[in-house]
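Here the complex is missing one protein chain, while the rest keep their positions.
Presenting chain A:
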Amino acid sequence: MKPSATPRRAKGAAPKAGRKVSTQRQEAPPPKRRGANSQQTRFSSRLRAWGRHHRAVSWDSFYRLLRHPVGSLLTMLAIAIALVLPAALWLTLDSARLLDAELDESATLTVYLETTVDPAQAARIDEAVSAEQAVLETRLISAEQGMVEFQESLGLDDALAGLDANPLPASIVVRPQSVELASMEQLSVTLASLTGVDEVRVDLAWVERLRHLAALGRRVALALGLLFGLGVLLVVGNTIRLAVESRRREIEVVMLIGATHAFVRRPFLYSGAWYGLGGGILSLGLLGLGNHWLSLPVAALAASYGASFSLPQLDITGSTILLSCSTLLGWLGAWLAVTRHLSSIRPR
């Protein structure tokens, strides 16, 4: 039993357990003490037996999956497809949320002054607007400046050069404290009542709509996530149910000779977890594939708007969350299936 002894593996000894045990044993030689320590020794040896069994069972259930590669792959694919849709939706909403933040940044009111207002008056009105409580900052755009910006953004130099006088009014761009629609509308009413102000424009209704749409989308994603999560549970549960059925005799025998429910359950739980993990990895692959497939047209579309936009991708955190969720779902599906069936299996 000395750790230095050559790890001679007994012929026919469980090969699944043998692999890692020999290295582990070198780190922790089995304590051979008696007396006061025996309680502790028994506990630690039980703990090691437990760990050994988990290792053995996890590999054994992994090899069982490999033994039926097509069936396993189909199950994992079903899981992957069930995961891809909510994950894709989640990604889309996530990028919409980023967009939303940018919109908040650019949420402004534009106060158009009457054309009769001269620059000195305009500066006074600007001060008055800045003094409002609900206003964060303001930017005064004189009529000339407005013309220049207009020309730049439209590229209509020649056409506008032909005009006799500048038809544009001076304007003040106002960034409000709050981007809530109600408070902005209230602010716009206040600003519109100032003398010299022609019109206040709040172009926020569509931002609000987009926000509602995003909220709706999040709810849909959550519902879909729950629904498809249930789908994963059912897929794994059904697969495990068949596995339990096919190993029914073995289960009966081990229960006859004193196996606990936990012992019987363990290999199936690992199978479920492997299915879930495999499905999660496949769904990551599918997401990547979809991203690749859509990236070209999306880039072209964005370019046609003069913007650059790339499809959102799962980062490390997102991938880890997806894999953990799928593994957990697989485990849970297996647990439900086995627990439901164990009660129906009674040793004869």
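We take it that a residue touches a chain if its C-beta (ideal position, glycine included) is under 8 Å from a C-beta of that chain, and two chains touch if they have at least 3 such contacts; residues count from 1.
Following the convention adopted for this analysis, contacts and distances are computed from a predicted model.
J.: Given that one chain of this complex has been left out, which of "Formate hydrogenlyase subunit 4", "Sugar ABC transporter permease", "Hydrogenase-4 component E" or "Cell division ATP-binding protein FtsE" is its protein name according to UniProt?
T.: Per the UniProt record, that chain is "Cell division ATP-binding protein FtsE".
J.: Among the options A:118, A:180 or A:250, which residue touches the chain absent from this view?
T.: Selected residue, touching the omitted chain: A:250.
J.: Considering the whole complex, which of A:134, A:259 or A:328 touches the chain not shown?
T.: Of the candidates A:134, A:259 or A:328, A:259 is in touch with the missing chain.
J.: Touching the absent chain: which residues on chain A qualify?
T.: Residues 1, 10-14, 17-18, 21, 30, 45-46, 48-50, 52-53, 249-250, 252-261, 263, 346-347 of chain A touch the chain that is not shown.
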